[in-house]
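Only one protein chain is missing; all other protein chains are in place.
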């Protein structure tokens, strides 16, 4: 099998570092470049000590995050692990130069520039690219991902919320008008940035909601829920910060559609994910510690007959299935590798 | 001011230990006895090293958890920090002997023995006492508590859920038919018991739901919500275990009653708690770390106009306002002390 | 008893916040002022939500950290909870104006300006004050503290290291030439500052040494050890950062002096601390969780007969006995209150 040259742009954040660690296990890639604006010139292992000693990164130095420099690396696939708003600067010229891009940021996840403006408070920097980009959850859009030039790899909250709900909305088993979500995320989800609110002593023994009622990720969640339901969907989403490094747990409150049963719900999830290598529909309630360090999403269902509510519970590692692992899964699809390569 | 002799029954659990620590700051009590079946005879400070060196417990040894022994201590007030089902054995004889009892267990929190049977799966051991016991949240039942012989000090989840909701139900501002609650608790809430699922390595980096859909505490929550609403209330309640020692965070999803506004909601909460020493209705979102080690409950409100949902957020220390602090607050009321003694 | 007006300068760090929380329990003080350069004008409870709702701070707004402003508050005692190097700017003018100062920083802990230059890499800003300042560990210098105008309240590592060692050096029971110390501190010890290395995701599941081999605190530790031994003492000190908010644990490796026995060591510690309200010499090994939230230091001794080494173990809360609690204890001595006021 040929070896594919890849580059990681913005590798010094948590998602970028995780991506490097996963790619170090990929037998069919070669690291053509790893970039960082602040660390250009330094050995990767000096900046990211977790990666020191891995043969994949032996002798690899950061290059500058600059399109020309990146193109010169010879990479055919580019992973963009950049903050919101910056990815567009790289994605367009790379795609124009016939490279394929897996973007881990939120920049290309929306189909509608108007929705982008509403949720992000500014014009989209490259609205013409929105129609080309494919929303990157393989379980939902496998075929389009395989052929895409630009994949907007889905984020952590959306993945944990969409995977339980989409099959049920597609099957018309739940009330799309009554969905409320409580998620809790580990602190790495907020990124590696010098922010007092993210200090150990601020997050330890702390559980708090934030970003309500209109978190930016709502826009992509509702876009995909609407597509599944065949009509616009508006939900309530309350994210919480929990004292852990990794992991997202999502509890979704909804109601059965008229005539639907809890058994049909469980059967629909089983059917949707029976052949999926990374979705585990289980009887046991999900626990972030069981998915941390893996690309799995665990899902369970409960029915509260007293109150007439359906409960969907899911857990994933925000840095793996919620970021770097999903990006590699998308890449495997795009490059024609077995989808699970480097991920099991 | 006279000094009141008190006893703590079952002091070696987390609530009992916290109770001892709080009572050590109370200027108007004397520890007449501290009991434990497993530690009878040992110095309190040897079993609970946090209490070693406190003058209040100098020379105090555990006595057996036995009614006659306890009566012989001369205590006038008894705090029962016992597991569910055991408190009844002590509460009745102590009350019969004209002592006053603050029970931290769930044994006397329900008014209806039938509901007890439904949720606890067995007959109530002393149904005749249920009508005498007063549900112990001072902010809701201050007057009855002051005169009660047996106070069923409310638990951690119920306190965090009831305090935001009750004033709104009393005022008819929310839809009592549409309430769903997601709570997260620190691990101390599960007690000091040798259980593999509570090990550090099982709870760290772990977030998981449990006890759904019919957690036992639902029964007392719905009892009090129903009383506030003037009609039966059924809710959905999803408790989660979070990787922290202390703290409960509760996010409640509900809807405004027809014609009600978010401003009315905030005003109702402000009015209800303006003079309460331990309830802080704040604009900032609650965070468990701000209430840990205190008897405060923090409450905030948000309105999700897009989805038409009202969000209530609250935080408390499960061992203080959710257990030992509330017990002391109840005791202060019963004994005629300033309600905040030993708690600020 | 008269009420003493006090001010806290630089109250928005972890030590300052803890100091406020402790002073809120002090029956004989009045908060004349709380200062912060960044938060001047804001209500204390808005910036430090843990303090919201405490009657002591009701209506108290931050004032600017400015000497004239501070003098105008009418405070007689000033707690300086400022970063290293800044305290001198406040301490001298306040003392000159006949106020008494408890400085929580390291600025006045050394007697010798030369040692200061060696360890801090700059000239001491006010060398003339060094002879006036008293090193603030009440168990070691109680009488001088009581009469001092300027107390340099000792830091967290030094307190945990000095309390076990000083009585043994004074009694000549250990080999002052062979002392090596391994300490581990919670992350709050590093302060509330936006620093990537202190992020939750950098400190959780992390244990690491730092600041070796010449940590700044070595200078004050060796100063006090030397005073106890009657001759210069040089030790090895390895601090570690542990994944917890609070607490310091210190393990000291030393050897018995010729002819000395482990029994004499234990007896010397027992004798030194029998009447001390905040030092617990116990058989059980110290555990930070037993001292967190308290002003206690726990100490234990073990003798490794195989290797001929004496082991001293100690634990304290770095923010209480290691900072704010010790400052209040010093204040109580200076102001003539019972030393334990607000601390038990």
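Letters are used for the chains, namely A, B and C, taken in the order the chains are written, and counting of residues starts over at 1 for each.
By definition in this document, a contact is a pair of C-beta atoms (placed from the backbone, for glycine too) under 8 Å apart; a residue touches a chain by one contact, two chains touch by 3 or more.
As the structure is a computational prediction, the values presented were derived from the model and not from experiment.
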Hidden partner chain, touching residue among C:167, C:286 or C:322: C:286
Sole residue of B:139, B:178, B:205 or B:339 that reaches the chain not shown, by the stated touch rule: B:205
Where the missing chain touches chain B, by residue: 14, 186-188, 192-196, 198-205, 243-245
Missing-partner contacts on chain A, residue numbers: 24-25, 46, 49-50, 52-55, 205, 277-278, 280, 282, 284, 287, 289-291, 293-294, 296, 298, 344
Absent chain, residues of chain C that touch it: 180, 182, 184, 186, 202, 204-210, 212-214, 234-236, 238, 240, 242-247, 249, 251, 253, 285-289, 292, 302-307, 309, 311, 313, 315
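Operating definition for what follows: only the chains that are shown with their structure count from here on.
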Chain located farthest away, centre of chain C as origin (C-alpha): A
Rotation, 0 to 180 degrees and nearest 5, that superposes chain A on copy chain B via CA atoms: 180
Inter-chain centre distance, chain A versus chain B - centres from mean C-alpha coordinates, in Å: 40
Distance from the mean Cα position of chain C to that of chain A, given in whole angstrom: 46
For chain A, residues contacting two or more additional chains: 186, 202, 204-205, 243-245
